[in-house]
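Here the complex is missing a single protein chain, while all its other protein chains stay put.
After this line comes subunit A, so read on.
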Amino acid sequence: MSLIVLGLNHKTAPVEIREKLAFNTQETIREGLKRLIQTEGINEAVIFSTCNRVEVYAYSNEENESIIEKIKHFLSDFHNIPIKDFEEYLYIYIDRDAVSHLFKVASSLDSMIVGEPQITGQVKDSYEIALSERATSLILNHLMNRALFTAKRVRNETRIGENPVSVSYAAVGLIKKVFDELSKKFILLVGAGEMAELAIRHLIGSGIKNVYVTNRTYARAEELAREFSGTAVPFENLKEHIARSDIIICSTGAPNYVITEQMIKEVMLLRKHKPLFLIDISVPRNIDPACNELDNVYLYNIDDLQDVVDSNILERKKEADKALSIIEEETEKFFQWLNSLQSVPVIVSIRNKAEQVRQEELEKFKARFKELSPEVLASVDYLTQSIINKIMHSPTVALKNNCDSKEILIFAARRLFGLDSEEE
């Protein structure tokens, strides 16, 4: 019996291949699961498909090689693509490696952006589809639940997802360190660079409602303003509009400082020194760096933002090490559980046999000593029971415990207690 995961992701396969093998809708996943479950040798299955990865998890009681071939054929038939076209991009993990891989995926350690939060939800959704299709049972149900639990532990016990790792998100994070209710703040977009647009989009997602856009070409300002449901303002009145805004994102193609220290000094007087957050995404820079020296003015240029992102990435990598040890621990726990499943039938058989022997001997004893009172017989019954329990205690513990020689122990137990001869 073994656990197998076969799949490909953004690290192993180009996007063209990932696209071809993707299960894009819930229906295709359901259809795929139905086919997988009908495949001989596959007892349980889960299909996990996102834009970055396609993975098939299977629990099987056949030879690994044959199951791997069956899954490859399934993918090939289902997507109508020859095996040779995708085979080289596949990774295959078995048993412990498969469990550890799933835990890493669910905890977002295997993601393109380590620590991104969506992946756990995607794993959960895939599991729910498999559950509703009755494609999972005891083993994969437990495995998937442990994967979600592990992801939760990683999220709670490490800071893996805490700091933003894209420039525009980092900018939003910084703005939130200064301002509280973004919905009441005014933002001014100076120029129309691509990165500035992205930052504004994230800001709008974070609650910013009041957007001004200004550009040397007024028509372009109007066009952008429409896109963000904002207001276009003339470039000539820049100072006035800076005074009215709380956040300025500057991204023009100008070769010099569009916003000068003197301008901000005057603006701050008009604003009664209310904090002003400036983001300069232009290269060459369009905001005089000296502005940052002014009280209640915070200026970040593209390098500053990149530094914040880099240190956040570093932080996430450090946290990933902590996460790996959690995953190691949880993988171990899962295998303890899996191993305990193997010994349960043996323990039950031994106990049944012992109980059967006890009952037989007890009957013989009762037939031989008919004159004994019920109290004495009850005592004998109790005595035999406790002798059996005491004798059975050590073998039960040995079988339940996880150790390297577990399979030998199970084999030995079957022989020692004559379980195989009986079954035969």
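Everything that follows uses one rule, which is that a residue touches a chain if its C-beta (ideal position, glycine included) is under 8 Å from a C-beta of that chain, and two chains touch if they have at least 3 such contacts; residues count from 1.
The criterion applied here is as follows: contacts and distances are computed from a predicted model.
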For the chain omitted from this view, which of "Sulfur carrier protein CysO", "Inner-membrane translocator", "Cytochrome c biogenesis protein CcsA" or "Phosphoribosylformylglycinamidine synthase subunit PurQ" is its UniProt protein name?
-> "Cytochrome c biogenesis protein CcsA"
Which residue of A:16, A:194 or A:295 touches the chain not shown here | A:295
Selected residue (touches chain absent from view) among A:130, A:174 or A:208 = A:174
On subunit A, the omitted chain is touched by residues 156, 159, 162, 174, 176-181, 272-275, 292, 295-296, 298, 300, 304, 307-308, 311, 315
